[in-house]
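Left out: one protein chain. Kept in place: all the others.
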Amino acid sequence: MSAQSLPQATSPTRRLPRINPVYVLVVALILAIIVMNPAFGEPTGYMNFLKRVTALAILSAGALYVIVSGGFDLSVGSIMTLTVIGSSMLASNDPNSTYWIIPLMLGIGAVIGLINGLVVSYLKVPSLIATLGMMITLNGVAFMWSGGAPRGYLPDTFRFFGRYNITDVPIISLLPIAVICLVVFGAILWWGMHRTNFGRMLHAVGDNQQAARLAGVPVERVRISAFVVSALTAVLAGVILGGRAGVSVDIGSGFELQAITAAVIGGAQLLGGRGSVPATIAGALALEAIFTLLNLLGLAQPVRLVVQGLILIGAVAFATYQRKRAGR
Amino acid sequence: MSDAPTIEMRGISKSFPAVKALRGVSFTCSRGEVHALCGENGAGKSTLIKILSGVYRPDGGDVLIDGQEQHFKHPQEALLAGISVIYQEFSLLPERTVAQNLFLGREPMKNGLIDNKAMVAETQRVLGLFGVRHRIEPETLVADLDVASQQMVEIAKAISLNAKVIVMDEPTAALNEAECEVLFSLVDQLRASGTAIVYITHRMREVTRLANRVTVIKDGEVTASFDHVPAPDVIVRAMVGRDISEYYPEPATPSEIGPVVLSVSGGANAALSDINLELRSGEIVGFAGLQGAGRTPLAMALFGAAPFTSGSMTLDGKAVHLTSPRDAIRAGIGMLPGDRKAQALFLMQSVRDNGMLTARSFANPFGGHKANRFTDLTGMNALLDQMKVRAPSYEQEMRFLSGGNQQKAIVARWLALRPKILIFIEPTRGIDVDAKASIYHLMRDLARAGTAVMMVSSDLPEILGASDRIVVMREGRIAGEFSRSATEAELMLAATGETGVAA
Amino acid sequence: PNFDDPAEFAKQRDQLTAAFNGPADQPYLQYAGDSMADTASFKKEGPWTVCFSNAGVNNPWRVVGYTDMTEEVKLHPEIGTFTHVDAEGSDDKQIADIDDLLAGGNCSVLIVSPNSTAALTPAVEKACAAGLPVIVFDRGVTTDCPVTFVHPVGGYGFGIQAAEHIIANVPAGGKVLMLRILPGVDVLETRASGARNMFKEAGLTVLGEEFTDGDNAKTKSIVEDYLQRGTIDAVWMDAGATAVAAVEAFEDQGVDVPVVTGEDQQDYLQKWRDLGFKGIAPTYPTYQWRTAIIAAVNTLKGEQVPSPEWILPQPAITQDVLDQYINEKMPPLHYAMCGCEDMPNYPQAWGGTE
Partner (left out) sequence: MTDMPLPAKNPRRFRFERHASTILLLASVALYIALIIIMGQTRFLTLENLVAILSRSITLGITAIGQTFAILVASIDLSVASVISASAVVTSVVMNGNPAMMMPAVLAVLALGAVVGLLNGLVITKLEVNPLIATLGMSLIIQGVLSYYYNNFAGNVPVEFQIFAYGTLGIVPFSLIFMFVLAGCAWFVLRFSRFGSDVYSVGGNKDAARLAGIKTDRVVIRAHVICSLCAAIAGIYLASRLRSGAPWIGAEGVYDLESIAVVVIGGTVLAGGRGGIWGTMAGVIIFSLIDSIFNVAGVDAFVKQVLRGIIIVAAVAFYAARSKRPVA
């Protein structure tokens, strides 16, 4: 800065690099798990864990695009369901079908995201309602398509992404394909959100939509793109989860709230303007680690619900407190 | 009544996470006086007021009301103690009526229920004091009012409390001359009736016109305190720590004024009719008029935000039809909106991201955010330095900057794009003298570099001082054109369409 | 409700092996005991309007069953209209639905598949009071006013069949993981309690009872976590929905698949055959949906109907009959024990090919 006096910026000691508490949380949880079950510290242990969390992590990072732009996407869970059911309907046990089914599903996802975005941007329906409607509709569509029960298997080529491991890898011994997907898609989503002009416009739209329009941001296009990204990642998450778990009728249900939860634990601001892809992925890891830990502790299901609720509130309360104190 | 001043603030300190806003500030105000509080943007004026009114709690120091020490924990307690504040940022509820806003939190009750009738009647009475009874109806929604009327409601709300202290934080920022006059006479009446008034403004004329005493804050400390009203340059020196030479830059010489960049003929829409207009490169055109005269709609029409529905518009001689801000920006038009918080600021983003946004919007969306064909991070830093934006760091979030510094930061947004035409709407609203001067010089520099500048302002001295040519609007039409040698009276006459109007 | 009723446990244990009345090749017509209801007072000329208040078609079991039912309707020309209202899994909604059906006023008979027992009782009583013959199936109600209550042997029976298989194939002291869908559902609770009793009797160790919510991914995670902590000798399941996921968890970890119990869904049956582990598939036959229509038709014809309960046989699919129930042409979540192979639209109506 040029020769002007700065206002009294407080002494540098108070401006420690601020580390997002979610990272601390993840590390603490994982250490706790390893203490309780040393097998977790071995490659099979943590690789299985990462494999398990991949679908949610990718999904949350995609959902973050919508959250940062100032909306919600409640339809992601139903998109996952539709992906799995639709794929099983189309596959008709033909291993080669995967190569056109996944692109087709991505296409369907893009159309769904586009519709969400158009409804929110041009019909001005609040995203909570628009995507709630989409969720109900898509669940119905999935049911209609399959007549209520899926009518085909997912071929192994389809399940490759969610299920298979590369074995005999040096040092880590096994490397699930899902973990590779997590790294690749996580990096792409990180790049889009934090390293491009699009990412900055996304933040701006979520922060102040009217100002964004007057500053020349193509607001509608940006918001629609956010919904498309979210829907596309939901398809990917569906492919991975379907790969891991096989076909079932309501495979995606509940994922929409988990994705929002992961983003929020990662410090994203609901209603837009702030959010980080790595922190959201860490939020998903934290969420899954909590479940695993409670599992290890052998706590009854109801107790797990209570703990989950407390952690959810506690994490957000703590983040708010920290943000206020640190002036962020 | 004791001799103690109505309000006394002693040794007030206040820190925000990133900045020490106040350090040991003392301030008093007694009944029957107007005490002007001056200081640059970010000096800490609003913060001091918010401590007085219980919005913030001080880190150190005492607040005394009528000699009694007070520790307000909620604005309500300050209100009950007789302190009424017109805040710098609007504090109205757009979806409620004028009457409901006026009586917010203290609705008249009858049998335990809200007495709507009494509320409307009382509202009408209070609005009558301002002579705006015909313009503002008690049961209109505030959202349907223009900015000036909203500010009137804000003022009426504070005054109708019959408080013993009224604090006005830049009350005239959104008002035109005539409305300012109404306010000034009200302030006179209030002073006469024994109210203590704290008055914050960046306009020296208002200090001279109204104040009994003046206190200047700089960087969170009192730098000067006068029991009289000194000459403006004395105040300015205390504020900025130096003299400001050449407040208004030199006007353009005829040779500097270039060809017509933009012309409109027969432009009209719901708010405008029969607009014929030319803007030339190198020229600053000031747009004057009363509230509701259509200056903002005209700016919005040129900027494509609320396009003309008939008529034609040419840019560099070519016909254009702009239907969105993006169209306009692409065609080389930029605009700084009047309502900064609602229309221009991204409070959660960094100062630099605020500055870079427009450039990024027109670059490849998948291109890196650090550099684009318009500017890069270093370039933006240079622009922000040039604007003298005061921030601990340009990575700081915008919401921690004072109003004036926010305005300067968003000017940088447009500079990066080097537009052919730049529209400023109330560019110096809420900006301190130093910054004002730099904005005038900046506009002039832009003009010299060939930009056509359109400046919408309600500040007549500014219109006269900074423009090369002046357009006056009335009722959605252009009511007259003047050179910079016109007088305020001539402009007012054209603006009101009446004779014998006091300037 | 008591889910650990020794008398009921013993009764169902006997019924599993008891002889049933009726044609052996048409299990959906068979019934236990010989108490019958006289329905002469409900005799009515066709065409009838058969009204059906359904708890929901929100899982594959109900989908297969509902298909059985609609196909059965087609076999009876006397049924003029078949009105189906779906409560989407909500008691509140189902009560309102029954009110709607009564307000409409032209049902000849009302079939109810209650979403839950206690909650639907008043609505069923109201329908009885309106003079309608009522047939209840799957879950019951706590009133005797319906003509009959159609159901297979029951939850204890299911639990017993699965547990017996495990006990026969796992040495004493072996470790059993019990995977359950969710708590609170009557038919599932009795399955668990039946099995728990058997394991205790046989001296097997129950590693844990975990709820999967019918979620494959969660099931896989649970099994993985248990595997990380030690060996598992058998997995007992209260329903087949997640059986394949449990099997895959062993497969993916490179561990031999132990004894796993499931249900009569095609995907499980095929997995069982392909991997050759020691499996069994107790059933909760979907053919009871056919029986409900048959009971309604018999009632309107004034014919005798087994009453107050029409207890259907509940066979388990074992290794020796496995191949006979596998049909590659049917969808993975098709329930093999549908008693529908003899129907005209089989297999297309159930989503099968050819």
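The first chain written gets the first letter, and so on, giving A, B and C; residue counts start at 1 in each chain.
Simple rule for what comes next: contacts are C-beta pairs under 8 Å (C-beta built on N, C-alpha and C of every residue); 3 or more make two chains touch, one makes a residue touch a chain.
Everything numeric here is computed off the predicted structure, so don't read it as measured data.
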Could you tell me which displayed chains border the chain that was left out of the figure? A, B, C
Identify the residue among B:109, B:231 or B:489 that touches the chain left out of the display. B:109
Of the listed residues B:292, B:307, B:338 or B:392, which contacts the missing chain in the full complex? B:292
Which chain B residues touch the hidden chain? 53, 55, 74-76, 79-80, 85, 87, 90-96, 100, 104-107, 109, 112-114, 131-135, 137, 139-141, 143-144, 157, 178, 181-182, 290, 292, 475, 496, 501-502
State which residues belonging to chain A touch the missing partner chain. 119, 122-130, 132-141, 143-144, 148, 209-210, 257, 260-261, 264, 270, 300-310, 312-313, 316-317, 320-321, 324
On chain C, residues whose C-beta touches the chain left out of the figure: 1, 54, 56-57, 83-86, 88-93, 95-97, 99-100, 103-106, 115-119, 121-122, 183-184, 186, 189
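Here is the rule we go by: only the chains that are shown with their structure count from here on.
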Return the chain label for which the distance between chain Cα mean and whole-protein Cα mean is smallest. A
Centre distance in Å when chain A and chain B are each reduced to the mean of their C-alpha atoms: 42
Gap in Å, rounded to a whole number, between the CA centres of chain C and chain B: 73
Compute the distance, rounded to whole Å, between the mean C-alpha positions of chain A and chain C. 37
What are the residue numbers in chain A that touch two or more other chains? none
Sequence positions of chain B contacting 2 or more other chains: none
In the complex of these two chains, what residues of chain B are touching chain A? 15-20, 23, 42, 219-220, 303, 305, 325-326, 329, 335, 337, 342-349, 353, 356-358, 360-369, 372, 381, 385, 388, 390-393, 397, 400, 413
Touching residues of chain A toward chain C in the complex: what are they? 37, 39-40, 44-45, 48, 52, 55, 88, 146-153, 163, 165, 241, 244-251, 291-292, 295-296, 298, 301
Which residues of chain A touch chain B in their complex? 1-2, 4-10, 192, 194-201, 203-204, 207-208, 210-218, 269, 273-274, 325-328
